[in-house]
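The structure's right below; bear with me while I get my questions together.
Apart from one protein chain that is not included, each protein chain of the complex appears where it belongs.
After this line comes subunit A, so read on.
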Amino acid sequence: MKRKAPNTPVIQNAKQLALEEDKVKSLFNQKIWDPEFREQMKNDIANSQPYNWGTIIDLVDDELLRSVRKEIENEVHFTRKETDIYKINQSGDLANLSGLDWNDLSRLPNLYKLRQIMYSQQFRDFFAYITGSGKLSGKKTDMSMQHYTKGCHLLTHDDVIGSRRISFILYLPEPDRKWKSHYGGGLRLFPSIKENIPYSDPSAKLVPQFNQIAFFKVQPGFSFHDVEEVRVDKHRLSIQGWYHIPQEGEEGYVPGEEEAWISQNISTLAQLESKTLQDFEFPNAERDILPFHQVKHYENLLTTDESELESELVNALKLTEREIEFLAQYISPEYLTKEGLASLQSKFIENSFLEIESFLNDPKADLLKKLIKHVELEKECPMEAKNVEAPWKTATPSHKWRYLYIDGKPHEKFSTEEDMIENLTYEESANFKWLKETLIKDEKTRKENEAEIALVELAQFFKSTVFKKYIANLTLLCPLSEKIIIRRFRPGNDFTLATQCHLSEILKNVEGFVDAILEGTLCLTPTGGWESGEVGGYELYMADEGDVEREDTQLERDVEDATVYRTDDTGDSVLLQRPATWNSLVLVLRDQSVLEFVKYINMSAESSRWDLKLQWDIKSMDADESDEE
């Protein structure tokens, strides 16, 4: 998804009244003008981990900042915005303040003053010095306000947009009260395994206090950070801003520098979509191609007329009694009758999607529910990738997704680029049968892994030829490849960002190949409270409406780019939104213009979201498919 550049920054009018140097200096904490402090800061930032960042406590004049907070409380209207990457209450754009009329300006004089000093020559010089960023623009100002309340969050991103050099966040939670770590809302910084591949776990966290600033150098592919979810009913107000590369006419302006920087960033972005970097995404987007002899079965099934059916086949289902018995192990009986299947078939053909409630039969559903609930309530759940044990793995990189999964491949745990390369060298196909055996080494492990074993058995069932025959029959599409992943999205941790699907490059020349994938999600979330979407966890399919250049897809992630789909409930871009539920299968024929994501699960959700994600490349057996008519 293309994330638009923000409406900021704004080029300031040179006629703006500048504050006198002494006045500017007096509105900051005097320690920052002390050469010793500056040297110390410079040194700390140069040596900081995971990348160059720093923080200063009590940055500006206390009285000024308190007045700013009051003005914001009284005068600024915040609107709740929610996309795949954040939930925030956001104001308009601060850079436009100087463009307001006097009447409006008089409403926010302190905020205006704050912006003046933050972009003053003196402070910019201080900042450029301690961060080693090079000169910073005073003309191109770029600020906005965020108001995080309970449940608000901003997922991992690197802040790279346009000519930004430094990002800063000035915090304004309630003065006179300490903001505690367990309130959430911390700024967390992520180290990277390699460029553009941030780790799943952050390595630094800043708990924001009133009048504290945090800042870092914008480093494409490295400066990954997030804002952890606010967990309490408190107001975490902050002013976020950026310093840009000097503009024409400013000190430090280098002709062509900004253009070169931007084009370098774009090429970095292009890389992120490239095959090389897709190699470092787990679970991998590729689907396993099905054996030819298997595909033949589906072809036969789809091309045989009812009149030609052999006698042992049950009419319309085009399956033998034995095959139906096999399916009945898992699937509810109502979907295994002629009428049941016909009804599903017509709905799917009409809409290109279908939701099947109570898909698994009662005995299997009851058993799975019991086992999953047991895991939720009784077993320790690892929240950091470093603690995740087989058979579970952590989906990486964290600016794309984070969740636990089982994909039927050997266990992998990535600490270095070498680990990832080794994994590529010895890449294996999914093998749930083998995986199940590893879980049943003895009675003890069988008992410990009861839920996982049941889920792996379910994955085996979905991989079976008979199940694919059922799917072929239901959708009238012939599967060519497949992928099955068992997923668990933990509260306060997990999500996927919106992505398009990739069609198989190898299969696309197959006759009848459909430019879409068939995707199924069997949601197995055993708790309630998801219906309203307030705690996240819903799966959303949306139309990517912009004419997007592929290299920018899902990369320019930032706060201001508003892919807002929830402010308008009738929003045309939402094609399908389903809350986490128990035992419902959603089938979607998804073309490349469709984006899909699972919204970040709030800490207050009653449990993890559990599901199985199924994907197939498909072809149509309809001879008329390519005809003009």
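Definition applied: a residue touches a chain if its C-beta (ideal position, glycine included) is under 8 Å from a C-beta of that chain, and two chains touch if they have at least 3 such contacts; residues count from 1.
Methods note: contacts and distances are computed from a predicted model.
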Identify the UniProt protein name of the omitted chain, choosing among "Ribosomal protein S14", "Trafficking protein particle complex subunit", "Late endosomal/lysosomal adaptor and MAPK and MTOR activator 4" or "Enhancer of translation termination 1". "Enhancer of translation termination 1"
Among the options A:K31, A:R66, A:H235 or A:H502, which residue touches the chain absent from this view? A:H235
Considering the complete complex, of A:L290, A:L575 or A:V598, the missing chain is touched by A:L575
Of A:Q247, A:N300 or A:S593, the residue that touches the missing chain is A:S593
Please output the residues of subunit A touching the missing chain, sorted low to high. 174, 177, 180-182, 232-235, 349-353, 373, 376-381, 383, 476-477, 490-493, 514-516, 527, 531-532, 541, 543-544, 572, 575-576, 588-594, 603, 606, 608, 620, 622, 624-625, 627, 629
